[in-house]
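Note that one protein chain is taken out, while the other chains of the complex remain in position.
Now for chain A:
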Amino acid sequence: MGIVSPGFQGRPRTQEPALPPGQYLTEDFPVLSAGPTPRVSLDTWEFVISAENGSEHRWSWQELMALPQETPMVDIHCVTRWSKLGTNWQGVSLDTLLADVDTGAHFALAHSYGGYTTNLPLDDLRGGQAWVVHTFDGAPLPAEHGGPARLLVPHLYFWKSAKWVRGLRLKTMDEPGFWETAGYHDYGDPWREQRYQGD
C-alpha cells in the first residue's frame, strides 16, 4: 500500500474551519430564549457595575455611546452545539468599563433585564476578552438577540454572553447564575467541551 502524501505545494488539506469539539457550523443566527423578550427603552436603559464594597458605577445609553468603541470580529459557540464564525459586533470593552472600578473581587454575576443571570471569573472579562455590544453586522442589535445591549464573551459558551445585560455584580465568592444552577458548567469553555457540571 502506497504512502499518500499531501504533496509539496503547500495546499491546505481541508477548508473546514476549526470548531470546538461537538459543534457544527451554522450560517444562521439562531434565537434562543428562556423567557419573554424584554423591550428596554434607550431613555431608561442603564448599565451598572456594583463592586463588592457597595460602590456603583453607572452608565446611561448616551454615556455608553460616548466611550471608546471597539469592533470585535469573533467566533461564537452555543452550548446547543451550533457555532457561527466571524461575527461582527460593535461595543465597549469591559476593560474600559472596569478601568475605574476599585475592586478585589474575583467573580462577576452578570444580570439582565428580564431576570437572567450568568456568572464569570472577573479575569475572563478583562484583557480584551469581553464587551458590552449594541451593534451586530452594522445595525442596532435586535431585541431577540439581546438588544439594546448584550454581553459578548466569545471564548466561553454563548450562554455566558448575557442578552439584555443590565449590569455586573462583582463578588468575592462565585455565585452560579441561571443555567449554572440548572446543571450547566460553572465556567463553560467550548474547547474543553465544558457543557454540564462535572465535564
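Assume a residue touches a chain if its C-beta (ideal position, glycine included) is under 8 Å from a C-beta of that chain, and two chains touch if they have at least 3 such contacts; residues count from 1.
The rule we apply is simple: contacts and distances are computed from a predicted model.
Novice: Out of "Simple sugar transport system permease protein", "Glutamyl-tRNA(Gln) amidotransferase subunit A", "Fe-S cluster assembly protein SufD" or "Hydrogenase maturation nickel metallochaperone HypA", what name does the UniProt record list for the absent chain?
Specialist: The chain we cannot see is, by its UniProt record, "Hydrogenase maturation nickel metallochaperone HypA".
Novice: Which of these touches the unseen chain: A:L19, A:V101 or A:A143?
Specialist: Of these options, the touching residue for the absent chain is A:A143.
Novice: Just to verify: which one of A:S33, A:T71, A:N88 or A:T172 makes contact with the chain not shown?
Specialist: The one listed residue touching the chain not shown is A:S33.
Novice: Residues on chain A that touch the omitted chain in the whole complex?
Specialist: 30-37, 79-80, 115, 142-144, 159, 179, 181-184, 195-196
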